[in-house]
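Handing you a structure now.
One protein chain omitted, others in place.
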Amino acid sequence: MKVIETKDITYEYPDGTKALETVNFIAEKGEIVALLGPNGAGKSTLFLHFNGIIRPTWGTVVIDGKTVNYNKKELMKIRQKVGIVFQNPDDQLFAPTVIEDVAFGPMNMGLSKDEVEQRVKEALYRVDMDGFEKKPPHHLSGGEKKRVAIAGILAMKPKIMVLDEPTSGLDPKGASQILKLLYQLNNEGMTIVISTHDVDLVPIYASKVYIINQGKIIKHGTPSEVFEDVKTIRDANLRLPRIAHLMEILEKKDKLPFNKPYPLTIGSARKRILEEFKEIK
Amino acid sequence: MKVIETKDITYEYPDGTKALETVNFIAEKGEIVALLGPNGAGKSTLFLHFNGIIRPTWGTVVIDGKTVNYNKKELMKIRQKVGIVFQNPDDQLFAPTVIEDVAFGPMNMGLSKDEVEQRVKEALYRVDMDGFEKKPPHHLSGGEKKRVAIAGILAMKPKIMVLDEPTSGLDPKGASQILKLLYQLNNEGMTIVISTHDVDLVPIYASKVYIINQGKIIKHGTPSEVFEDVKTIRDANLRLPRIAHLMEILEKKDKLPFNKPYPLTIGSARKRILEEFKEIK
Amino acid sequence: MGRTIDDYAYSNGLKNTNSLFKVLFALLTMLICVISTSPIIPFIIIFFIMFLIIFKAKIPYKFYLKFLSVPLFFGILTFLFMTLFFGMMEPWFKINLINIIIYKDGFNLGILVFTRILGGFSCLGFLALTTPMTEIFSLLERFKIPLIILEIAMIMYRYIFVFLEETTNMYQSQKTRLGYQSIKGSFQSLGILAGNLFIRTWIRGEQIYISMESRCYNGSIKSFKTQNSISTKNIVLLISFEFLIIIGTYLTANYKIL
Partner (left out) sequence: MHIMENFLPLQWCFFWYLLTIPVVVYGIIQIKDITEKNPESKPLLAVSGAFIFILSSIRLPSITVPGSTSHPTGIGLGAVFFGPTVTCVLASIVLVFQALLLAHGGITTLGANIFSMGIIGPFTAWLTYKTIIKTGLSSSIAIFFAAFTGDIFTYITTAFQLAFAFPIPNFNTALFKFIGIYAITQIPISIAEAILFVIIFEHILKLRPDILRLLKVIGPRKVKEII
C-alpha cells in the first residue's frame, strides 16, 4: 500500500529556482526508502512536500491514499501522519528543557495532560534518552540532540517518519545508534524515508533507493539495482559504496571474478570473497 | 622540524568544562596530520590553541619552535603562520562579497593593495572559485562556501593550515574536491592539520593520526598503527574504516589469512586480496 | 520575502550599468517627483521606470506588477482618504446616501499624493531591483559614511540572509509539530522562535569574532573595493533627462485635473 506518493510534482521557489521537476516518488507501507542525492539536488525541498509544508507548483501529493487538500484541518491530520525530522537538530529543539521540547507536538495535538506525559516518557525511552528530561538541549551532544529531535516526532505517533540527513555531523557510534533505532521502528511497522549522501550507509538499511539530481529523480530500485548503474551514480556527484568500489576495481583491473552486481555491504562482500576462495581451492 | 607542538596543555572553559587534559600534539613540517575523535572530544577546542585564540589553562603551545607569547604583536605573527578554516563556513564568511571576504586577511596583514589583489586572485584560482568574486555568499552552495573559506586563509599564505571537519555536510564529489586541494597544497610544502570523524577518509590522506576522546589524546601514530588497536578505536565511539572492517571479519570469523595490520584503503586492500589469490593458486 | 528583490539585484539586465549612475538617476528622479505640484510628471515617471524595469532590466512583468501592488493598494487608500476627508474649497459632487461631500481640492490632492507615492516607489523599486547592495556599500564608502556604520551594515547584510534561512527552517519544523494552529499557539510558537533566534544570533556573533581574529582582525575592517567611474555619455544622458523633467515640472506646475 502506498503511503506517500507524489505525482509529477514540480516546485519553483519564489525567486524562480526550479528545485523539483516532475518528481514521482512512492513510499510503500513498512518500507525504508532512501533518497540519495548530492548537495542542492532537492532532497529537503521534496521532503517538505510530504506533510504539506510546501505546496507543489504543479502536480499532486497523495498521502495514505488521499490527495492532499491544503486546508488547515486536513494539514493538521497529515502532519500527525507524517513526521519530519529536520537536518539540523538546533532548528527544532527550542524549548528550555528536553521534556518540554518533546511535549511540543503532542500538546499542539490537543491531547490530555496525562496522555502527553505518557507519550513523552515513552518517546524518550525509545530513543534511550530517559533521564535527560530536565536538561536544556544546548547542553547535549550532537547525537543526543538528534535523538531528542526524533523523540519529538515519535511522541506524535506518526505512521511515517521522514528524516533529512539523520546522520550528518555525527560520529560513527552516534550515526549507528540512530540507524539502529530507525531499523527497530521500521520493524514495528513504521514507514521510514531518509535522505542522505552517505552512500556507505544506505545499502545496509534501505529497501528502496531513489537517486535525485538537479531536481529530477534519475534512478530508483533496490540498492543493488541502483548501484549497478555506476555511470549514473557518478554523474550525480555520488560514488559507489567503498566495498563495492573495491570489488569493481578487483573485477575491472585485476580481472578477478567479482562481477556485477557488486556486493554493497561488508556482509555480502564477505560471502562473495569466501565463495571465490573456496572455488579456487 | 616541529611546526606545532603543545606541551601538556589543559583547558577549562569558564563554566568549568574540562575540554582538554594534558594534551601533547605535534605536527611536523610538511605532514598531513588528522585529529580523529567523536563529537565533543575537544577537537575544535584544541585547534583554537594553535593560533592563540584560546590560551591554555596549563601547559604551553610552541609554534615554529617558539613558545607562544600572548601579546598582540606575537599573536598577529602566529595567525599569519597558522590559518584556521572553521567548520561552518557561515561562521567565517562575514563580508558581503566573496572578494572582500578573501581580501580580509591580507588587508589586515597590511599588504599593499596590489599585493592583496594578486593574492586574492591566486587564492580564488587555487580553490577553483574564480569568477565568483562579486557574488554574495548567500548565493553560494555549501561546497562553494567551504572553498571560499579556504581561499580566505590561503590568501594569507600561512605555513600551516588547520581545518575543522573540512568535509562535513558535503556530498562525495564536494568532499573529494576539498581533499584533493589539500593534498596538492601539502605537496607544495604546506603543513596541514585536519579534524574529522570520517574514518574512511583519514587513512587515505593522513601521514599521522591522533585519536582524541574526552579531552585526552589516547593514541597516535601512522594510520595503520592507530587502526591496529581496534579496541581503543571502538572505545572512542569510532570504528575501523569499512575496508579494514571487512578484512577483520574475514580474518577473525572466516580464518582467512588477512592478518594485522589490516589494509585501510581500497588500494592496499586490493593488493592484499590479489596476493592471497595468487598464493592459493 | 526580501530574497527575491535581492536576487534580481544581482541578476538583472542592468546589473553592469554603473551603480553611481543608477543611484543618482533614482534619487534625482525621486526628488523631482516629490517637488512636483501636479500629477503629470510623476505619472510619466511611473511609466518610464516601468519601461526601464521590464524591458531594460528584464524583470518579469508579473513580478513587477505584484511588487507594485502594495504601494498601489496603499496609494488608493490614501487617495480615498484625502478625497473624502481633506477637501473644503469647491464642492464637486455630493453622495446623498451617506451624506458625504466630495471636494475638488481634496480630489486633486489625493491624485497628486497618489502619483507622488507611486512615482517615488518606482524610483525606489528601480534602485532596489537593479543595484546590488554590495555596490551600494562601495558607494557609501566613497561618500565617506562613518566607517563603523559601514562595517556594521556589511556584516548585518550578510547575516540577514543566514538568519532568514535559519528562521525558515525553524518555522517549518515548528509547523511540522503543529505549531501555529491556534492563536495562542501561534504566539507561543512565534515567541519561542524569536527567542531562539536571538540566542543564536548571539552565539553567531561570538563565533564570527573568533574567526575574524584568526584572520588578524585588529578592530577595523579595511575595505577592499574596486571603483569605476561613470562614462561621459551617461553623465550627459542623466543631466539631460533630469533637466527635461524639471522643465516639465515647471511647465505643468499649476495643472490640476479638476
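In order of appearance the chains are A, B and C, and numbering begins at 1 in each one.
Note that contacts are C-beta pairs under 8 Å (C-beta built on N, C-alpha and C of every residue); 3 or more make two chains touch, one makes a residue touch a chain.
Values in this document were obtained by computation on a predicted structure and should not be read as measured data.
Contacts of the undisplayed chain with the visible chains, over the whole complex, involve A, C.
Touching the missing chain, out of C:Leu65, C:Ala194 or C:Ala253, is residue C:Ala194. Listed by residue number, the positions of chain C touching the unshown chain are 1-2, 5-6, 27, 30-31, 33-35, 67, 70-71, 73-74, 77-78, 82, 85-86, 88, 109, 113, 116-117, 119-121, 123-125, 127-128, 133, 136, 146, 148-149, 151-157, 159-160, 162-164, 167, 180, 183, 186-188, 190-192, 194-199, 201-202, 204-206, 208-209, 212, 217-219.
Touch with the hidden chain on the side of chain A covers residues 94, 96, 136, 138.
The rule is simple: only the chains that are shown with their structure count from here on.
Counted as hops between touching chains, the shortest connection from chain B to chain C is 1. Farthest from chain A, judged by the mean position of CA atoms in each chain, is C. Per-chain CA centroids place chain B at a distance of 45 Å from chain C.
Averaged C-alpha coordinates put the centre of chain A at 42 Å from the centre of chain C. Inter-chain spacing, taken between the CA centroids of chain A and chain B, is 29 Å.
Residue positions of chain A with contacts to 2 or more other chains are absent. Counting only residues that touch two or more partner chains, chain C has 7. The touching residues of chain B, counted against chain A in their complex, run 37-40, 141-143, 168-174, 197, 199-200, 237-239, 241-243, 245-246, 249-250, 253-254, 256, 266, 269-270, 273-274, 276-277, 280-281. Those residues of chain A lying in contact with chain C across their complex are 14-16, 48, 51, 53, 72, 76, 79-80, 83-84, 86, 88, 90-92, 94-95, 104-105, 108-109, 152-153, 156. Looking at the complex, you find that chain C touches chain B at residues 7, 10, 132-134, 137, 154-155, 157-159, 161-162, 165, 204, 207-208, 210-218, 221-225.
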